[in-house]
Structure formats: structure tokens, C-alpha cells
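Just one protein chain is left out here, and the rest sit where they should.
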Amino acid sequence: MLSPINVSIESLNLMTLVPMLIPIVGALLIIIIDLFKSNQHKSLYVMLSLLILGIDFVALIDSAGVFEKNGTVMGLFDVMLIDGLAILSQFIIVVASMLFIPLALTHKRFHEFSYPEFFALFLFMIAGFQFMVATDNLILIFVGLETASLALYTLIAMHNRDKSFEAAVKYFTMGALAAGFFSFGSMIFYALTGSIEINQIAAVLSANSYEDIGFVLIGVVFLLASFGFKLSMVPFHTWTPDVYEGSSAALAGYMSIVPKIAAFIVVMRFFEFLIHSGVVWLEVILYMGVVLTMTMANIWALVQTDVKRMLAYSSISHAGFVMAAILIGTTQSNSALFLYWILFSFTNLGSFSMLWISRQKNLPAHQQSDHSYDKFAGMVKASPIAASIMALFMLSLAGIPPFALFWGKLYMISSAVTGGYTVLALIMALNSAIAGYYYLKLIVYMFMREPVAGYDGRVFSSNATLPLKTIIGIAAIGTIFAFLVVNQLLDFITVFVYNSGY
Amino acid sequence: MELFLYTALFSPLVGSLFAALFGASPKSKIAGIVPSILLGVSFLSSLVLLILVMMTGHTIHVEMMTWMATGDLYIPFGFVVDQVSVTMMIVVTLVSTVVHVYAIGYMDHDKGFNRFFAWLSAFVFSMMVLVMSDNFAGLFIGWEGVGLCSWGLIGFWYKKESATWAANEAFIMNRIADLGMLIGIFLIYWNTGTLQYEEAFAAMPSLDTAVLTWMGIFLFIGAMGKSAQFPLHTWLADAMEGPTPVSALIHAATMVTAGVYLVVRANPLYDLIPNVGLFIASLGAFVALFAASMALVNRDMKRVIAYSTLSQLGYMFAAAGLGAYWVALFHLMAHAFFKALLFLGAGNVMHAMHDELDPFKMGGLGKVMKGTFIMMTLASVALAGIFPLAGFFSKDLILEVAFIEHHFIIYAVLLLTAGLTAFYSFRLVALIFHGEDRYKHFGIDPHEAYRFMLVAMSPLLLLAVIAGAFKMGYFNMVTELLPATEYHVHSATTYWIMTIGTQLFVIAAIAYAYKKYTSKDIKVPDGTSKMENSFGYKLLINQYYIPHFYENYIVKAYRELSEVFWTKVDQKVVDATVDGIANIFYQTGEKTRDMQSGNLSTMLKWMVAGMVVLLSLAVVFGLAARHSGEIKTFLSGLGV
Amino acid sequence: MLDHILSILIFFPALAGMLGFVVNKDSMRSYGIAVAAIEFFLALWLWFAFDSNVSGMQFMEQIALVPTFGINYIVGVDGISLFIIILAAFFTMIGIASLGETKDVKNMIITLLFLQMTMVGVFAALDAIVFYIFWELSLVPMLYIIGAWGGPLRIYASVKFFLYTFAGSLVMLVGILFMAYFYYQATGQWSFSILEWYRLILPESFQIWLFLAFFVGFAIKVPMFPFHTWLPYAHGQAPTIGSVILAAILLKMGTYAFIRFSLPLFPDASVYFMFPIAVLAIIMIIYTAMVAYAQKDIKQVVAYSSVSHMGVIILGTFALNVEGITGSVFLMIAHGVVSGALFFLVGVIYDRRHTKLMSEFGGLASVMPRYATIFGLMLMASVGLPLTINFVGEFLSLLGFYKQSHILTLLAGIAIIVGAIYMLAAYKKMFFGEITKEENRNLPDVNRRELFALIPLAIITVWLGIYPKPVLGTINTSVEGVVQLMHEKAISEEAKKRIPSLDILINKTSAKEAQ
Amino acid sequence: MFEAVAFYLFAFLTISMFYIAVTTSQALYALSALAAGMIFISAFFFILGADFLGAVQIVVYSGAVMALYAFGMMFFDTTRDVKEKQGNKAIVIGLSVISAVLVVLIVSAPIIGSNIEAFYPVTEGAGNVQEVGMVLFTKYLVPFEVAAVMLLVAMIAGIVLAGKKMDLSLTLMNEQEILEMREESKSKKVLP
Partner (left out) sequence: MEIGLNHYLVLSTILFAIGLVGVMRRKNLLMLFFATEILLNSVNISFAAISHYYGDLTGQMFAFFVIAIAASEVAVGLGLLIVWHKKHNNIDLDSMSTMRG
């Protein structure tokens, strides 16, 4: 017979759950508010979300303090795993979300922001991502991932126009396939090791010294395919440009950052031990995947005619670039991943926000898509400051020093060099050069071309309000003055990554 | 004494700058007069220095300032006045003073009067730097400086296509030779560690002969360009496009002799490498004959004189090459006087004939231009080497040298050339001044030049006549520095036979020239006569087809090759490769973007396909890993 | 203030540029000139305060930037960089002052001031990353200048310029990171400080790879054959001021970097690659000179001539002895002055006729005598006539390399011939002959504003040609330090032999002085 | 023996059902085949002793999921054939080949590691539901709660997406139209 179990509250470490609970509670709060009084202005929800995220942030600082003191903490029957990676990635998730949410306060009305549910789903999604990164249990990862993804599909569709439905459907369907892959992969590992916790899988596999390497690889393939989808690695990337194009620019920018960092954490947790135990095959495959993702995405970005689509491909390429960190698998490279992603967040959010503030509702005749290059022709004449800021983001994305992303690239390439991947370092460098072309193309349009006929200069900030401008300002300042904080960031990240054992 | 040195050196510069001040303004006499006076000052200072050097035997050596100093290299602006350089200084300043004064008249009607004097004085300054420098680098400054001024002066009438073409030709040809010179300088520096004449020459005897030979060859290549030796000679004849005073000063008296000066200056080097010396002498003899032959038929008065110059330079090199440096220098000096005179006379004729250069269109000018006639005749006599004029003392001496050194072929060539020289000189004189007044057919009314121009020419006339008298004094002075070999034919009989024989030969040539070209039948050749159609004539009038060869096979080839390099190599290969690489990326993008068809079904297929590819790779690897043992045995069974 | 003079020199123009946004459009030109003049006088002050007997770095400043990763803001100046900094300040000043009628003059001047920051920064930086930052950053203003004010193909030209250089320097970045990694392995510390790196002796095989990585970045910037094709486009399309600064300063970054990085860090590799590079340099010299001869556009002639001259600089650098390196550093300055002036001159005629085709001109000497004179002077300097600034550099470079190879120097010496050919041909086409085009008959001669730029350049050209000592001496002191360092660091026998030891040399000079 | 018979029977049934589900061109057939396949799968759960799971499978799929699907099918005309343009068959065939390879591999080699210890062993004597409850509310408490959140999210998403409010898109309307619409809806509210 089963005997009752006694569990002491202390051993549960309920504190580990706090950062995830906050957004959930916040989301419920928003729904409840709507229940009592509907049709409230979106600014209320924006500010509420911001506050909730702020509290979440504080909670994270608290966990960070705990981590610095006690190291990794497990909680709730060892399902929760609060280590450096979890904390760092949650910081990125929360901060990026805080930067994103004010973008809802546009000058024009867009459909999704009229729903309080939008904000509730948004907070649920954040919670989902937080769960995903703060565990090494495949079940929780799966459930967290799905929570976040389902919310995200809905957020995309709520933009409510043909393209966004198309995007949501595409994303959803491929996501479902990826979920299938994930479960199949997990099944194989479960079959091999009898466990679905990453550290135990690692322990069991190394205990029998990978005798069933063939099966391990099959499992890896499925997981790789599923996370390749999340991280938009070639050839699992095909959803990215379409989904980015279909969703609002703000959400696209958000998507290029937060879901990916969550996926990166899982991939890091899972593949790191495999790489380190000398699974050559995985190394080769990852190598190819990284190179292919970087290069092909760059090449496709070259031929785009729409800036948002270009940025979509560019973010695929950046993801490939960062994926190299997993392949290299040193403390330095893993730190570089975080550094890169933090700096990338600022820059990319900034550039997508720039697109967002220039969003029109109706396209003039000469314009093919929302953000076609033509639209930006001669922008410097109409609004020089906006053009300069946009150019700044582009330069940063291209890796021109001393702007933010340069430091990420620097540290990343350095980690490749240090890790013995010199050829990879060269490929990364050359890819940055290819990427230079399409970023430059926008600069060329903005600064060197004459505006097209029927041109209205006001369009570039037609959607701007003070909050949006503030966000862009923050992003711009972050991009320019990144070099002042790189050192602190690096110290902070390295300590966290190192102490988590990566 | 340094004061005189600096005065001699810098007066021309001051004159040049003064004239340059008026460069862009309309003609003003003062721009001609001041530089002339300053040159006079320079001449007087040189004279003082000459006397000083002659009297005391001291040389003056000053170091004005550092030019370049780095690493081991130390190059000052240093100047030396010794026996050799002072001779050159006298020649240069004297001839240039005369030419300046003459040019005031000659260039009277020219718009570029001021500019002309600026260039001309600048030339003199460069030449002074060239001869006075105490090191090779300084020599090179002057060397290039005279090249520049020569360019500016040949192309003085820049609206004339032929003039600018000739200027560029001269400059570029000289540059080819300058490269040799530069390499020579590098060789000297890296082997002796210095570029100062004294120190470098002192170090040379201890060097390897091969190295010295290379030095000698490269320096001589430099000399060949400036002195227009074969095969770099074509520019000199073309340089006659410049104003006649320029031809007199630069292309007869001074600049072209710089090569000879270099060889003379580098005598310690050439003494060590007699083989190179012999080569120089042979080339000199060859050029003497070669140039003289071209002068025989040429129908351009100035070109004839230019070829004559070339020929005489050949003589000088022959002498210098045989070690008779002082003889070469002496001939250089004498030649400077009579050749400048000849040119200036030709200038007068040109003026009179309104820039007509074909002597066949002149004739009988002696009646109208008595002064010029006398001067040119005397200069020609001197050039032909008739006793007792200057040419006799210098040129016959060279013949003797060749004879005494037992280089009889050289001697024979030079002797033949002497006859040819006499012939073509007097062909010219005869055609210009004697015979029918053919110019009348062309409606030209010749007149004598300004009197002061004739007066200005008179010092040259005087020197052309009496320069031989200075031979012993000169010898005594200059042999302080140069090897003092006296050249005496061993037996008096031989000497007399030689001398008188030569004289007779020359006089016969003159007589023949007179006979042939004073006849009343002389017509302006129209390309129909038998002689004109003979192979020899054509060969000579076309300068052995050498310019033709250069134009068609070098210049044209260079131009076409350049064009090919640009349009084919640079644009179609190098640049196209770069753009091609960029295009590969772009085209790959264009081609493969269809992968993103936008169709969800295709996207899903891509995903599955990607997974399947990975899976098959994994299976292959997994099978290989599982059966690694068997695979190994299998492979070893195959003998791998 | 003197303690921070380099930082002031670097950031003052950028700050002023920032403030320049506020300045009224009409007063912008005066503002620009004032700022650039202040900068120039600061640069002169730097020279004045500079101790030319010290071969090491002076006015060093150090601020920690990313100490964890060994990145520090370190600046300093020695004899090698000093004059290029001054030149940069000088060219910016006269460039702004002589700016013709331009659209968006305000943007132009602000861009120029930013460009100046990057230029000074590159030459003052003593930390590889800081160097790299300025190096890359300098592309941006130049991109804008070419792309916004250039000719019909400006966008192609500017993008090509940017991407080509960018690609090259990214390879260099990998090299830099590798170098830092070596330092880390050797000392357990991250450092990007060049002076720290100098103390490192690398195995020869690594030197070779690293040398190649750096080489790609530098060679494209120089630009060396066969990486040079961006240059004619950039020059051909750039506005006058862009060409001037590109030719005078930006190209020098490459050659300067060779001396700052490649030589002292990888002495053995430098020796190893000496001949291949020399061959490239010779191809550059002769081939581009021939290409220049085939050009129909005067600006292209000057552009290709730049490449040709850069070949001589490279050759001098890889002479690996004091004479050659000093010569090449001097030639950098000389080439800056002369080609800068030539581009100015081309700009003068372009402003008047809006064409650069030589066939459109002819006989200009009689219409614009002053212009012809200055052009002639610069032409002669360009072909390397003695007593002009170029000669000193070319002479020393070739002299230096002669020590290493006779034949190659002989081939390289062809520069003085082919250089004369295309330059004289171009001059003849433009200035000589009869005036054939009616439009040319009444062209105004150079005006006061243009003279303001040209006269100082002409004066420098002659002055440093006659009396290079103040510059040459200072350069020499620092170069001796570099060569000595290289000799000491060299591992292979070959390298020890090729790179002279200066103990002997120094003794010799002092002996000479004693005499 | 019973197990073997049952296994093969249900294996055949599920495979054929699912095969029909993915190949038929009739939506209704597909739906029915899918539902049947789902039920048959639960049979395996029962065979394997996972009674609770089997029950859940039946409840969720045949109940909830199918109901939802049927609900969805009300929108569509299910009687007519669904036309599907098929592209390249080679890819499908290729995949089948690979699947075959996978099957062979898995059959040929036993996958289970020899030294696996159960982390959450089946307790002797306790019913499956009890065991499951024990594990689910201790170890998997957090995933369970998150799954609840996930269902909430799905619910909200379903409501929002299928809701009437999506009919008119604010994103596509300009300010003027939005205001007019607002006025209209207010007046409508008053009327009924």
C-alpha cells in the first residue's frame, strides 16, 4: 500500500517559484479587472504589466542574490532548477518584456491592444518561458514551452489582419510538428536512460559510456529538430520570415529575442554535456548547422525588399552566430552567448521599434509592403534624427564598433578562437561582412537616395508616442554606450555561468 | 671663399625666382635682364674660384646643411669646388650668361618671355648643383633638376604638339637612365656606407670587382640617358623643338655633357674597372660615327647640329672610357664653346628665316648676315678640328689617345667620324650661307639679328678660337685631381703623319662639302632624286628607323598593354572577381529564395526533410559506431 | 592639459561635431574651420611638446574599458604616428576651408569632424581593440561622404568601399583575437595592449598565420594589388574632399598598421613574407601605373597613381631596415600631401567644368597659368623629383629595400619611369596644346579659397623636400626602436640576418657625430 | 499469448485507422478514423497497465477533442471531397524509406539499457490511479499547475480568436472608422 508522504515546506524551496508566479498572478489580475470593468484604456494594462514585470525583476534580483550566496538551488521536488543560466535568461526575458510592453502605447489603434487578454496572455507567456528556463525536467520544459507558444500564436493572430493569421497558422502548425519531435526525442532518451531529467540523463549516459550512441543520436536529432525550429536554424527556419512579417513589428522584435533565449538555455543544458562527452557527430552537425544558419540566412537577407523581412533573416543569422557558443561549449562561449544576447536585445528591439513607429495602416501605391526599402528612401531629409538612430541600430547589428553588438561579436569570436575553432571564427567574421551589405542597404536608402514620388515625411514617426520614443531612446543609449557596461556585464555573466558549471 | 661659392651657386636661383615672379604677367624686359646680370655675377664668382683653385691648388668644400639622415644614411647638402667642378662651373656659367643675354633678343617677341627666363635660370641652378655637389645624392638632385628644366624648356611652346611630345620623351628617356643611376647610388651606399664622393671612392679599391663593375655599369646607364648615348639618343634630336637658346645651352653645352662629367667625376671607380671603361669608349666611338652618319643627310638645321653634338659626346666618352678623363673634360669645355656658338648662330638664321629650318630653302645668307656667317663658319671650323682652333686641340687629342692606347678600331672610327663631322658641318654652312638665294622663292626677307646678340655671342667666338691655348694651364690644374696621363705618340714622325694626315682628311671633307653644296644646281629636294630613294639615304634620314621602332614597338605596345591591363585585367579579372564573389552570394540568394515559397506545406516538408537528413546521418554514424570493430577488420582485410 | 592631449585631439572634433548640429546652416562653414583650426593647433602643440629623442610612446593615457577581457583605452604617440596625426588635422582644416559650393554643407562638415576623430584615433590607439574601433568607425563617415555627395555611381562605390574594407578588417579582428589568446596563454591575462604584445615572442608557424590574418585587413585598406579595385571607384565617385582625405589619411592606416602591428609582432613572418609582398608591391607599382596611363578620367589617373605609390610605401616598410621603414613612413606623409593636393587640383577643375575627362580639356596652361603651375609642381612631386617631398620617401624606401634584394628594387625602381609616363601624359593632355573646347576658353584661374588649400600644400611639398630633417629625425628615432625590437624578437637565422641589429648602427652614428 | 494477440490486433487497427486518417480525401472519414485510432491507442495503455492514462485518453480524445473537432467541422462542408493538390511524391516516399530504416534499427537492437533504475517505481499493491496521483501531486506538481495555466491560455486563446470581436479589425481601420464603429455599437447596445 501507499503510505502518506510527509513533505516539509522548507525542503520545497517555494522561493524558486516566485518569479514565475508573479506574472501568472498578474495575468489573472488583469483578467479579473476586465471582468469587473471592461473597455478600459490599454494604458492601464500596459502600466500594470510593467509594474508586474518590475516586481518580477525585483524577485529575480532576489534570486540572483541567493544564487550568489548559495549557488544553484533546486526546489519543489527538484523540478525547479534555479542556477545561473536560469537567472540570467530570466533577466533577459523580463527586461526585454519590459522594453516591449510600452510599445503597445502607439499613436494609432491596433486591434490586439484593445483586448485586456492580450496583456494577460503576454504575462502567461513570460511565465511559460520562465518555467522553461528554470528547470531541467523535460516535462516542465515541454509544458512551459507550449504555454508560451500557444500564447504567442494567439498574440500574433490578434493583430487581426490576413497576414497575421497566416503567420499564426504557419507558426502554430510548424510548432505542433516541433512539439511532436520534442516528445519523440524525449521518449528516446527516456527509453535509453529511464529518466527525463537532463542531469540524470547525462549521468546515466556517461555511466554506460554511450554504448548506444546510435540511439542517443536519434534522440538528439529529434530534439535538435524541435529546438532548431524554435531557434530558427536552417532548414527549420522557414517560419521565421513569414511570421515576423505577419506579426506587428513590435512583436516580431520581441520574438527575435525572448523565445530564442529560452530555447538557447534548454539547448545549452541539453547539448552541453553531449558536446563535452565527445559526441563527434553532434559536434559536426552543430558545426554545419551553425555555419549553414549564419550563411544562408545572410544570403537570403541580401535579396529581401522589405526591411522587416530582412531583419527576420538577419535575426536567424544572429541566432546561428550565437548557436556557435553552444558548439564551442566553453565558459567563455556560454558567457558570450548571454553578452551577445543582451546587447542584441537592445539593438534589435530598437530597430524593430523604429519600424513600429513608422507603421502605416494603409499602404500608398508605390509601397509593396509595410516596411519596404523604398519607404525609407531619403529618410534623412524628413527626419534626420530618426534616420540617424535607425542607422545606428543597423551599424550595431552589422557589428561596427563601438556599438553594442560589436562587443558581443568580439567576445563570441574570441571564444571561438579560444575554443580552438579558428575556422569557425573566420566564417563568423566573414558572415558579419556579408551581413554588412544588407544593413548598409537600408542606410544607403535612408541617407543616399532621393525620396520616391508621393512621399510623405511624416510617415516615419506617424505611430510615435512618448513611450515609444522613450523605448527607442533607451535602446539607442544602450546601443551607443554599451562599452561602458560591457565590463560589468561580463563579470556578472561570467560569475553566473561559471558557477552553474557551464 | 664660401661666399663666392654660394654666390656662384645661388645667383641663378635668385634670378630664376625673380623671373618666376613675373611668370604669369605680360612680358617685361626686366625679367630677362636681372637673371642675366645675376648669371654674370655667378660667372664672375666662378672665375674667382677658378683663379683661386688654379693659384693655390686648394679646393673648397662646404656643407650647407643636412638633407637626409636616417639609420646609417647621412646625406648633406655639400658642395665642393675643385679642379673638375670649377671647370664645369666656368663652362656652365659662361655659356649660360651668353645664352641669357642672347635670349633677351631672341625671345623678344615671345609671350612667354618671363617664364622662359625663370626656367632657364632654374636650369643653370640645377646644373650648378649637379657639378658642385660633393655627393651622389646631390648630383642626383641636379641631375633630375636639369631634366625637369629641360622638360620645361623643350616643351616651352606648349601649344605645339611636337614640342610637348618631345619634352615628355626627353623626360621619360632620362628617367629610364636615372633608374640606372639610382641603382648605382644604392649600390654605392650599401657597399661603401656613404654617398660622399671622397669617402666612397676611398672605400672602393677594397671592394669586389663584380660589385664595382655593377656600380660602373649602373652609373654609366645614368650617364647614357643624360648624354643621349645609344640607345637612349632619340630624345636629343627631338629636343630641338625647344627654343634655340635652350638648344645651345642645354642640349649642346651643358646638360648633355653631364654624363661625361659623371664619368670623369667617378674616375677612381672607372679606373678600377677598365673593362667597363673599354665598353664606354667603344660605345662612345660607335655613337660618334652613328650620330655623324645621321647628320649627313638631315634637312633640319638644328637637328644636324644636335647630331653633331651627339657625335662629339661620343668622342668625349671614348676619351673618358679610355681613362683620358682630362682629355674628355677638355673636349667637353671646348665643345661647349663652339657648339653653343653654332647653335646661337643657327638661332640667328632661324630668326632671319622666320623659323624655317630646312637649309635647302636658304642659301646665300652670308651676304645678309655677315656676323652670323663669320661666327658659324668659325665655329664649324673649330668643330671640324682645324688648327689652331679649339677643336683641334681637344679632338685630335682624343684620336691620339685612342691610338696610343692601341685601340686602333676606335681610332679608325673616330678618324672617319672626324671627316664626316667636317663634311656635314660645312654642308650646313655651304647650304645656308653660300650659293643661290633660294629663300627668295619662299618670300622671306632675312635680316641680321640684334647687334647685342652678336656681341653676346662674341665671347664664345673668342673662346672657340683660342681655347686651345689654355690646354697646358688646364692640364696642370685639372691633373691635381684626375689621373695625369700625358698622351704623346712615341715617335715624332708618327705624330706628325697622324696630325697632318688628319688635317688633310678633314680639309678634304670640307672641300668636298663646299663643292657639292655651293653649286647652283642645288634645289630643295622633293623626294624624287635618285639619292633620296637609295636605301642608305632612307636609312639615315629615318635615323636608322630607331624612332620608328620605338614608336611602334615600345610606345605603342606600352599603350596597348596599358589599355589591356585596364579594360581586360583590372576590370574583367581583378574587379570582376571581387564583384563575382559578391554576386555569388547574391545570386545564391536569388536562386534559393524560392525555398521560401510561402506555402506552409512546403515549409513543413522542409522541416521533415531536415530532420530526415539529420536522422540518416545519425543512423549512418550510429551503425558505424556500433560496428566499428567489424568495419576495422573489414578495412584491414582490404589492406587499408 | 598636455597629459590628455591625445584624448582631446581624438574627441574634440567629435564633440564639436555633435554641437555642430545646433549651429546655423549659414555659419556652419566658419564653425567647421574654427574647430578644425583649433584641432590643428592642438596637433602642432603636440609636435612642439613632443620629445623627438625618445623612441617610445609619449603622452600615454590609459583608462580601463573592459578590464576583465583586457581591453583598455590606451593612446600614445611616437614618431611614426605623430606626423600622420598632424597631417590628418591639417587636411581636415584645409579641406573644410576649401569646401566648394556643396549641398548640405552642414552634414558634410559634421561628418568630416567625426571622420577626423576616427582618423586621429586610429593613429593614436595603442590597444588593438581601440584601434579596431576607430579603424572600423572611420568607414562610416567616409561611406556617407562618398554615398551622399558622390558621382552617379556613388552608391555602388561607397558600398563597395565599405564592404571590402569591412570584410578585410573582420579577418584582421580574428587575428587580433588570436593574438590576445596567445597572450592569455603565455601570461594568463587577457590583454589587447599593443605594447604588451610586443613583449611576446611567437613561434614562427603562428606568426605566419597571424601575419596573414592581419595582412588581409591591412592589404585591403592600403590597398594592395589585387585588392585595390575598390579604390578607383571610391575616388572616382567621391567628392573632392572625400578623395583628398581618403588618399591622404585613410589609406595610410593600412601601411601604418603594417609598421605598428605586423612588423614588431611578427618579425619572422615579416621576413618570411618579405619577398611575396615585395612582388605584390612591384606589381602594384608597375601594373597600376600602366592602368593609370590608360585612364581617360584625370581623377582615375590620380587614384591609380595612389595605388602605385602605396606600393613603394609597402616596399619600404618591408625593407625591414631603418632606412626603408623611415622612408616609407616619410613617404606616407609625402604621399598624403601630394596626392591630397592632386585631388584638390582635380576638384578645382571639376568645380568649373563638371567633368573630369581629360579629353574635355587641353591647353589649360594658357587659361589657368597659376593652376597649371601648382599642378605642375605637384606632378613633379608625384613623379618623385628630388627636392620635393616625395623623393625623400621614395629614395629611402627603395634604398632600404635594395639591401634586401637588388633585382626587385630594380623592378620597383621602374616606378620612377612609369610614374613619369602617365603623369606627363595626363599633364600634356590637360594643359598643353591648343584650346580645343570653347567652354575652356574663359575658365577662371584658381581662386582665393582654393589657394588657401593649395599654397600650404605646395609649401610643405617643397619645404620637406629640401629640409626633411625635423620630420625625418623624429621618425628615425622611433623606427630605430621598432627595428631593434624586431631584431631582438626574431627567432630564425634568416630573420636575424635580414633585420639589422641596431647596436652596431647606433654606435656608428654616434661615432660619426663624434667626428 | 493474450498480450501478443491483443497487441497485434490493436497495432493493426491503429495503423490502419491512422493510415486512413492521413490518406482519405473525405474529412468525415478522416475524423472518424482518427477518433477510432485514438480509442484503440487507449487499448495499449490498458494492456500496459496504465489504466488511468487509458481512461484519460478516451475521455480527452473521444470526448473533448472530437467534440471540438466536430464543432469545428460544422463550419465546413464535410460532405464533399477535400481537394488537395499534391506536389512532389518523392519526398513522401523518401521519408517512408527512412522510417523503414528506423524501424529496422530499433527492431534489430534492444533499446533498453541494462542498468536502469526506476526513479519513481510502480508500487506493489497500489492501483495505477493511486500511483499516478502520488507522483503527479508530488514530483509533478509544478508541471501539473503549469499545465493548468496552459489550458487556461488555450481557453482564452480559443475564446479570443473565435470571438465576435475579431470580425472587425481595428488594425485595418483608420481612426475615423473606429470612432464611427464605437458610436454605432453603443447605440446598438441601447436598442435591444
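Per-chain numbering from 1; labels A, B, C and D assigned in written order.
Please note the rule applied: a residue touches a chain if its C-beta (ideal position, glycine included) is under 8 Å from a C-beta of that chain, and two chains touch if they have at least 3 such contacts.
Being a predicted model, the structure only gives us computed values, none of them experimental.
K.L.:
List the neighbours, among the chains on screen, of the chain that has been left out.
P.N.:
A, B, D
K.L.:
Of A:D242, A:E272 or A:D374, which one is in contact with the hidden chain?
P.N.:
Residue touching the chain left out of view: A:D242.
K.L.:
Just one of B:S247, B:S394 or B:Q596 touches the chain that is missing; which is it?
P.N.:
Final answer for the missing-chain contact: B:Q596.
K.L.:
To test your reading of the contact rule: which positions on chain A touch the chain that is missing from view?
P.N.:
138-139, 142-143, 146, 150, 153-154, 157, 162-163, 165-170, 172-173, 176-177, 179-180, 183-184, 186-187, 190-191, 194-196, 241-242, 245-246, 303-305, 309
K.L.:
Touching the missing chain, which residues of chain B?
P.N.:
So the residues of chain B touching the unseen chain are 593, 596-601, 604-605, 608.
K.L.:
Go through chain D and note every residue touching the omitted chain.
P.N.:
Counting only chain D, the missing chain is touched by 1, 3-4, 7, 11, 14-15, 18-19, 21-23, 27, 30-31, 34, 37-38, 41, 44-45, 48-50, 52-53, 56-57, 60-61, 64-65, 68-69, 71-73, 75-76, 82-86, 91-92, 95-96, 99, 102-103, 106-107, 110-112, 116, 118-122, 131-132, 135-136, 139-140, 143, 147, 150-151, 153-155, 157-162, 166-167.
Just so we're on the same page, only the chains that are shown with their structure count from here on.
K.L.:
Any idea whether B-C or A-C has more C-beta pairs in contact?
P.N.:
Greater number of contacting C-beta pairs: B-C.
K.L.:
What chain sits nearest the middle when you go by CA atom centres?
P.N.:
Centre-most chain by C-alpha means: C.
K.L.:
Go ahead and note the Å separation of the Cα centroids belonging to chain A and chain C.
P.N.:
For chain A versus chain C, the centre distance works out to 44 Å.
K.L.:
Could you work out how far the Cα centre of chain A sits from that of chain D, in whole Å?
P.N.:
28
K.L.:
If you look at chain A, which of its residues touch at least two other chains?
P.N.:
Only 214-215, 218, 437 qualify.
K.L.:
Using the touch rule from the top of the page, what residues of chain D touch 2 or more other chains?
P.N.:
As it turns out, chain D has residues touching two or more other chains at 102, 105, 109.
K.L.:
Pull out all the chain pairs that touch, please.
P.N.:
According to the stated criterion, the contacting chain pairs are A-B, A-C, A-D, B-C, B-D.
K.L.:
List the residues on chain C that touch chain A in their complex, please.
P.N.:
64-69, 129, 132-133, 136-137, 139-140, 143-144, 147-148, 154-155, 158-159, 162-163, 166-167, 170-171, 173-174, 177-178, 180-181, 184
K.L.:
Inside the complex, what are the residues of chain A that reach chain C?
P.N.:
Contacts found on chain A: 395, 398-402, 406-407, 410-411, 413-414, 417-418, 422, 425-426, 429-430, 432-433, 436-437, 440-441, 443-444, 447-449, 483, 486-487, 490-491, 494.
K.L.:
What residues on chain B touch chain A, complex-wise?
P.N.:
582, 585-586, 588-590, 592-593, 595-596, 598, 600, 602-604, 606-611, 614-615, 617-619, 621-623, 625-626
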